[in-house]
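Every protein chain of the complex appears in place save one, which is left out.
This part shows chain A:
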């Protein structure tokens, strides 16, 4: 078993296709110098022509990617076009040809390498990985400078592509039909190759050390893109186990009428996800085109019974949901019960004020064995897809740290038993005003937030919406609540974290401009609202919605907000 970085979820099984890239290498290793101004002139012309051809290739690739994969992914090749035609880059290459009398290919390689190395020293993965993009662009240009054309890949359907490093251009040409999985020695989760693999739905494990030394062309391999592991030449037992896992994953793949993502008119992508309670609701969510699950309420598994479900039972329940979503995100909320939703076997005792009592994460931290069992089941289920863990009712930083500590223990105990546990994104619900106001502190500790507007509004407005004497004062559109959401979103984005919303406000199609303008990255709702919400989002221009929200935040009350939204 070889470990790497889980870059694109899913399982791939197939023969290894060893890909060794040597683009235009012979050409660039030609050490001959140019003789006289005529040769320099001819070489400059050759360079211009090659740039022109490479640019047309890239434009075509960008178009195809836009149609087949998506706008954001096509943007990668727009960036490549600008790199190829970059005035600084071209001027430096020409300079080398004119002054140092080097051949175009060699000049391109030297300049590209110098630029790539200057990126490689930046103190940020995202920038460092751009070195790979520059090398990709240079390789394309070298191919166009070479006599003869680029070597076509002869991929057998269902191959596992194994390479030292893959370029985004190559990856964009893969499809789920021809490539069963990807494994490389170099590359991280934010590399363009990883982004492309995820968009194409091809399982990928990147950054696998020693891969090229051990992989043999044509030999069978298993790629587990969720756990980030590669098995070369697996035994029959392991192979059977993975075939079963893969079948479970594939059973959940369905077509949908509303499969497309939601995108504002000016191109901002909003994930429209489903709130679900059990595996039975998965079908409905998928049929309505859910881009994932923004809230999987696990408490229903714990209700109407004499004792809590064990680890295996929970694993089955989570696995089924996670696998059905085929690598789409599934945010699972850990047990969220308390005095207001009592469970007989938990018996928290009588509380005067259960809403301000031992509920949500507070209760889990008080019942650590129960909590740890659930976390173990969740960590195990994570290898079947794209599972994320979310803690409810968080008030303080200390609670997050405690929860993460218990999760780390759960992980260690699983690993001690020989299980491989993939990295799992961990987030919290923002439903307590204290958490919203401290969002900038909490954001550093988690991977995402999800705003639970029902409780956030109740706690902010000090209104029990089940109490008819005051329920009239309840409205999640109150500017006080909106300001807390605004603070939360801004804080999260400052730290590069994403923010969803999973309260009832997310089901209000009329509030779509508000939700979009607040800058939410994901909105999760009952499945039936997904198609109309997508339709509403598609009609909105993000920059106009932002402007609208700026005004809404200044309004005196929820009535005024509703009036402004109805216009």
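Note that a residue touches a chain if its C-beta (ideal position, glycine included) is under 8 Å from a C-beta of that chain, and two chains touch if they have at least 3 such contacts; residues count from 1.
Keep in mind that, in the parts below, contacts and distances are computed from a predicted model.
A chain of the complex is left out here; the name its UniProt entry carries, from "Succinyl-CoA--3-ketoacid-CoA transferase", "Helix-turn-helix transcriptional regulator", "Phosphocarrier protein HPr" or "ABC-type amino acid/amide transporter LivKHMG, subunit M", is "Phosphocarrier protein HPr". Which of A:245, A:268 or A:333 touches the hidden chain is settled by the complete complex: it is A:268.
Check A:134, A:346, A:442 or A:514 against the missing chain and you find that the one touching it is A:134.
Set against the missing chain, the residues A:88, A:236 or A:353 yield one that touches it, A:88.
Listed here are the chain A residues that touch the chain not shown: 72, 75-76, 78-79, 82-83, 86-89, 115, 118-119, 122-124, 126-127, 130, 133-134, 190, 192, 266-269, 493-498, 519, 521, 542-543, 546.
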